[in-house]
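This is the structure I want to talk about, given as C-alpha cells.
Removed from the display is one protein chain of the complex; every other protein chain stays in position.
So, subunit A:
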Amino acid sequence: MTAPAPHEPSSASLVRLVAAREVATRIRDKGFIISSVVILLVIVAAVVIQVVTGSGDEESRVGLVGGDGSLVTALEAQGEALDVDVEVVELDDEAAARTAVDDEDVDGALLAGADPELLVRESAGGTLEAIVQGAVGQLAVAEQLTEAGLTGLDVPEVAVTALDADAAADEQRVVAAIFGVVILYSLLILFGQFIAQGVVEEKSSRVVELLLATMRPWQLLAGKILGLGVLALGQIVAIGVVAVVAALAFDIVEVPGDLISTVAIVIAWFVLGYAWYAAVFAVAASLVSRQEDLATVLMPTSMVLIVAFFIGIQAASDPGGLLATVTSLVPGLSPLVMPVRQAAGEVAPWEIALAVVLMVLAIGLVVRLGGRIYSGALLRTGGKIKMREALAADRA
C-alpha cells in the first residue's frame, strides 16, 4: 500500500469528523428532509392564514393635506377603535388629494384646517366618515379646551395616541415571539430526539466501542451536538428568513425592524436552548441501550421543555407577571420565556444579561457533569443505567 502514514488527529479534527458524519447522515435522511420542508410549509401557511383571516379587517387609505402628526395618530387610533387598518398618506395640496381620490389611490382625502373637508370619490362609507369625524372631533375638542385655558386636559390626546400606538407594535412583536417560541420548541424537541436516537443507535449497534477506541467520550458528544446544531441553526435561520420574507411580502407587519429583531432574539435563545437541551437529551439517552426505552428516559426533560413552552405562551399575555419574570431567568426555561418578554419590551437589560449568564453556566455544568455520565454509561448495555452508577463507572 502506498497510502501516506496516518497522523495523530487533533481534538478539533475528531470533533469535526463526528460532526461532519452527523450532518452527512442527517441531510440524506428522508425523515429529516420531510420534517424540514413541512416546517417551512407550516410557516408559510401560517402567514397566509394570517393574511386571509386578517383581510376580514377593513383597510382604509386616507389622504391627508395639512394637519400634523397628532392628526395622523388620531386617525390611526380612531381606525383601530373601529377595527379598521388606517393608513395615512400625506399629500401636498388639494389638487394632489383630488388626483389621489380620482385614481382610487386613497379611499378619501382629508383637507385639514379650520374647516376640515373630506374628499371621496362616490360616498364616504360609514366607517371612513366615522374615523375622520372622530379624529378631527377629538383633536378639535382638545384644542378648544386648550384655548379655554384648560391645558391640563390635553391628557386624552397624549394618552390615546402614545399608548395605543405602542401596544400595536408590542402586540405584533409578541405575536412574532409566540411564533418563534412555537418554532423553537418544535426544533428543540425534534433535534433533541435526533441526538437521543443517534446516541442510542451507537449504543445499540455497539459501534460506540469502536469509536471510543479512537476518541474520548466528550469529543464524540461534542461532535454530535455541533453537527446537529449546525443543521438546527441552519433550519431555524431558514425559517426566520422565510417568515420575515413572507410577512413582508404579504404585508402583515407594520415595522419590519421589530420583526427582524424579534427573529434575531429567538435565534439567539435557540442557540443557548439547543446547547443545553441537546446535551441533556444526549446524556439521558446514553443511559439506555434500546430505542424502545428512550421515551421513558427522555420524559423528564421533555416535560421541562413542555412546561417551558406553556409558560412562554402564557408570558405573552402577562410578560411582567411574577411567573414569567422568575421563569425567564431559570436555565432551561429561559430560552422559551425570555424571548417573549423581550419582545413585549417588559424586561430590563440586566435581567437578560442574568438569564444569559445563568444559561451559559447551566450549559457548562451539563457538559461537565453530563459528559461524565455519558462516558460512564456508553459502554454499559442492557437495562436502564442509574445516573449515579454511570457517574461512578465513568471510564472505570
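Quick note on the criterion: a residue touches a chain if its C-beta (ideal position, glycine included) is under 8 Å from a C-beta of that chain, and two chains touch if they have at least 3 such contacts; residues count from 1.
Heads up, the rule we're going with is that contacts and distances are computed from a predicted model.
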Exercise. Identify the UniProt protein name of the omitted chain, choosing among "Alcohol dehydrogenase catalytic domain-containing protein", "histidine kinase", "ABC-2 type transport system ATP-binding protein" or "Putative oxidoreductase".
Key: "ABC-2 type transport system ATP-binding protein"
Quiz item: Looking at the whole complex, which of A:Ala97, A:Ala142, A:Val208 or A:Val280 touches the chain that is not displayed?
Solution: A:Val208
Quiz prompt | Absent-chain contact - pick from A:Leu17, A:Leu145, A:Ala238 or A:Val307 | solution = A:Leu17
Quiz item: What is the set of subunit A residues that contact the non-displayed chain in the whole complex?
Solution: 1, 3-4, 6-9, 14, 17, 21, 24-25, 201-202, 205-216, 379, 381, 395-396
